[in-house]
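Excluded from the complex is one protein chain; the other protein chains are retained at their positions.
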Amino acid sequence: MQPQDRLDLYRTMVLIRTYEEAILREYHADKKPVFDIGAGLVPGEMHLSAGQEPVAAGVCAHLTTDDAVTATHRPHHFAVAHGVDLEKMTAEIFGRVTGLGKGRGGHMHLFDPATHFSCSGIIAEGYPPALGQALAFRRRGSDRVAVAVTGEGAANQGAFHESLNLAALWKLPVVFIVEDNDWGISVPRSASTCVTSNAVRAAGYGIPGARVEDNSVEAVHEVAGEAITRARAGEGPSLIEVHTLRLWGHFEGDPQSYRSDLEGVPGKDPLPTFEQELRAAGVLDDPSVSAVAAQARDRVEAAIEFAKRSPEPEPATALDFVFASA
Amino acid sequence: MQPQDRLDLYRTMVLIRTYEEAILREYHADKKPVFDIGAGLVPGEMHLSAGQEPVAAGVCAHLTTDDAVTATHRPHHFAVAHGVDLEKMTAEIFGRVTGLGKGRGGHMHLFDPATHFSCSGIIAEGYPPALGQALAFRRRGSDRVAVAVTGEGAANQGAFHESLNLAALWKLPVVFIVEDNDWGISVPRSASTCVTSNAVRAAGYGIPGARVEDNSVEAVHEVAGEAITRARAGEGPSLIEVHTLRLWGHFEGDPQSYRSDLEGVPGKDPLPTFEQELRAAGVLDDPSVSAVAAQARDRVEAAIEFAKRSPEPEPATALDFVFASA
Amino acid sequence: MTLTEPSPATRAQRKLSTAKAMVEAISQEMERDQDVFVLGEDVGAYGGIFSSTTGLLDKFGPERIIDTPISETAFIGTAIGAAVEGMRPIVELMFVDFFGVCMDQIYNHMAKIHFESGGNVKVPMVLATAVGGGYSDGAQHSQCLWGTFAHLPGMKVVVPSNPADAKGLMTSAIRDDNPVVFLFHKGIMGLPWMAKNRRSIDHVPDGEHVVPIGEASVARPGSDVTIVTLSLSVHHALDVAEELSPQGIDCEVIDLRSLVPLDTEAILESVGRTGRLLVVDEDYLSFGLSGEVIARVVERDPTVLRGPAARVAVPDVPIPYARPLEYAVLPTPSRIRQAVLELVNA
Partner (left out) sequence: MTLTEPSPATRAQRKLSTAKAMVEAISQEMERDQDVFVLGEDVGAYGGIFSSTTGLLDKFGPERIIDTPISETAFIGTAIGAAVEGMRPIVELMFVDFFGVCMDQIYNHMAKIHFESGGNVKVPMVLATAVGGGYSDGAQHSQCLWGTFAHLPGMKVVVPSNPADAKGLMTSAIRDDNPVVFLFHKGIMGLPWMAKNRRSIDHVPDGEHVVPIGEASVARPGSDVTIVTLSLSVHHALDVAEELSPQGIDCEVIDLRSLVPLDTEAILESVGRTGRLLVVDEDYLSFGLSGEVIARVVERDPTVLRGPAARVAVPDVPIPYARPLEYAVLPTPSRIRQAVLELVNA
């Protein structure tokens, strides 16, 4: 890879991590002394993606905002990498009228028509709409693609199978991503999935399947690039599983007492690893690392500020937007 | 195979065909001159299995009535082969109080606790309950197995995938059968399924997969035997697809105008083929063929007679059986 | 099934079956708008199991009339995604009874995306599906279930009872920027292979015909009893009304046509005049439409009722297969007649 491309991947990963750390901070800021999930400026479930930056960064590097991404209950890394407006996204997470969904959606329901980004809190059910986006893209004669994301736990849901079959059958320009972070809440992969790699399932649909084993952003970038090129060329869908890492809990407040691997986790953090690689390759040094960090921090804090400054929705508007007006 | 076993398979196939021909006759007997689906002694949708006898006969030859079978909207061949009481089954199809479901179920909802037979009119949704039967069998320390059947169209339904994964993960004693009769109503396999053999999907679950290509009852018998032995031995599930034949319409009344292959169909009828083979091998001759036919006819006509003789349910009992009494 | 039907009479006086009226609406809208397309099981060469798409494949080709695998979650989701990108899919769920394999896409996605996006994403699509029993198709193929859809916010729910309304409501549904669930009763489609009521083949306006979603119609004006109903039961109610008319019992029959939005004013206006309310519903009795209609009246003013309101619906039992049982639980004319008589004699 070119140094600039590597630097871009790094920048994206740092931006994501910076974002998640800021949300983490804001989420917990006003939930003490006793954690109350419904309290504070950012209430509700919060699924953060720290550790999974390589997947989003590696995949989205190949996309423009004309391409679609459907993400999961853990959507921030893909939203950030795909270029969703940080201010509107953050405002949505804070439940403000300036948010992507005017405060109606929340962190699991981010919809951004500008970047064709969406997500869903229901396991694997983000796959099927991606097929329709891909169909619409093709019908309109473009080479735009749809990327659909699930976790490894979700890959055992019926929607996964139906979507792969339909996409393969109709040769839709879709790339299916499975983020294998070893866990579906407290259930280890070994207790949810009867095969060690979802790549083997691709054969059941006659499509290319790959598994990236080491949470390496460059490896993701390479494999995703092939799949996306293929999709753009009208050659149909691919399935890519990435063995990634859930650095934190399933959601905030998760005690993770079920997690035997917890001790070793920090050492597997992909960010310092990648940073070291880039330093060794001369792509990064102290000043550039600081600059990237500062840039990310500025953007993220500006977004947080924007969100906090924005007004909350009026109760009197609670019934709006159930239906579009004629 | 031993001559006796081959003869048994033939007997089962003849019994099934005789049964389906009798139901066909009764179904249409009082629907003329203008076909009315809701009219006559046997109203409602009717999905007959002529042509698919090899699958049911070959599989069920390995089962006892302690084993479970969950079938589909096209259930008669498996019910007959598995030893469901013909009289009660027929009475159910005629909607009589002496039927398996006292007239509540009908031809798509045959439940026989005596043989652990059941079926469902919802595509692929007969698979999941089979897992539970298998789980119960294993928990009780028996070597009983559950056989779950779908069509090739159904193999693209989410329940198919979820069931295979769960059964493989828990090594349940289940054998999954896919009957590929080339059609899902009017949709040819090529327009529903992105791979030419569902056997390749077995690899996605790390279980054995096989496809029987020629609707041969002996081939089914052999492959199913291995799978069932494996399941009884606690080695987990298998998937078997059989390329079979829908000799008649999807349901009665189906004009089949969409069906390009219709002309060649009678020549592929597995019954005369198998009969000729057995004649050539000296297992059958004219008298034994007649005897088998006569026996089948007697049993089937007795069942039809039983059904017709049986009383219809009283309207006053329409609200019974919603709940079991304490 | 696709047996031949008598061809329609002259165009001016022409009568169409409900199925053909639906197809006409779809066809006209497809000509008008390239973004409209149809997908579902057996909608192509077969023409729809209940003839809801007959002839469209020949006219529009396989790119716009698309047969799908039996993967309702995937293909309804496909419709949703296409709608989100500005197309206007009509997706068919062959029987409403199959909603259980794909309800998440329907009620958590199709119905909620517009709201969750704060109105930024529209989901203009039609989910068309066949409902109803009466031909011994058993517990998994005979349900109406409109109450289930109407209970869950974010989808409009329309239920025509006759050819003209089927055309007009389908036109509106396709043009609506919201997801619309279009429930057509098999018994009103005018199918040659199923017993049908005489009104299932009837006059249908030529050309553009729009019936606004959310307006009930007075299928028969009357002064003694208000029968609020929909779909096939409208015809049973009309038959009963005609039958009782010589006895001096004058029934008003309100055809709801739409559950969401529900035309509460039309109900209130009629019950306000008659003082007697009977709801006839082929869906299950409890926790559904029939209770809702009664509640809408009573939360406004219970004194308009001269006596207890009455309901004729499927009494919370799965639809039985055997004909005598099925007809014991369906809202048959005889059950409706008895209920009307009890109301007026109370």
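Note that the chains are named A, B and C in the order they appear, and that numbering of residues resets to 1 at the start of each chain.
Keep this in mind: a residue touches a chain if its C-beta (ideal position, glycine included) is under 8 Å from a C-beta of that chain, and two chains touch if they have at least 3 such contacts.
Keep in mind it's a predicted model, so treat the numbers as computed, not measured.
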In the full complex, which of A:Arg17, A:His62, A:Arg104 or A:Arg138 touches the chain missing from this view?
-> A:Arg104
Based on the whole complex, identify which of B:Gly58, B:Pro75, B:Gly103 or B:Pro208 touches the chain you can't see.
-> B:Gly103
Residues of subunit C in contact with the chain that isn't shown?
-> 73, 97-108, 111-112, 115-116, 138-140, 147-148, 150-154, 259-260, 262, 283-284, 286-296, 298-302, 305, 307-311, 316-318, 320-321
Provide the residue numbers of subunit A that touch the chain removed from this figure.
-> 34-39, 43-45, 92, 95-96, 101, 103-109, 120-125, 153-154, 156-159, 184-187, 191-193, 253-255, 257-258, 312-319, 322
Subunit B, residues in touch with the chain not shown (by the definition above) = 68, 70, 99-105, 109, 111-113, 116, 118, 120, 122, 125, 127-137, 139, 146, 158-159, 162-163, 165-166, 169, 320-326
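The criterion applied here is as follows: only the chains that are shown with their structure count from here on.
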Identifier of the chain whose CA centre is least distant from the whole-structure CA centre | C
Outermost chain relative to subunit C, judged by CA means, is A
Interchain centroid distance [CA atoms averaged], subunit A/subunit C, Å | 40
Gap in Å, rounded to a whole number, between the CA centres of subunit C and subunit B = 35
By the touch definition above, subunit A meets two or more other chains at residues 158-159, 162, 165-166, 169
Touching two or more other chains in subunit C are residues 68-69, 71, 73, 101
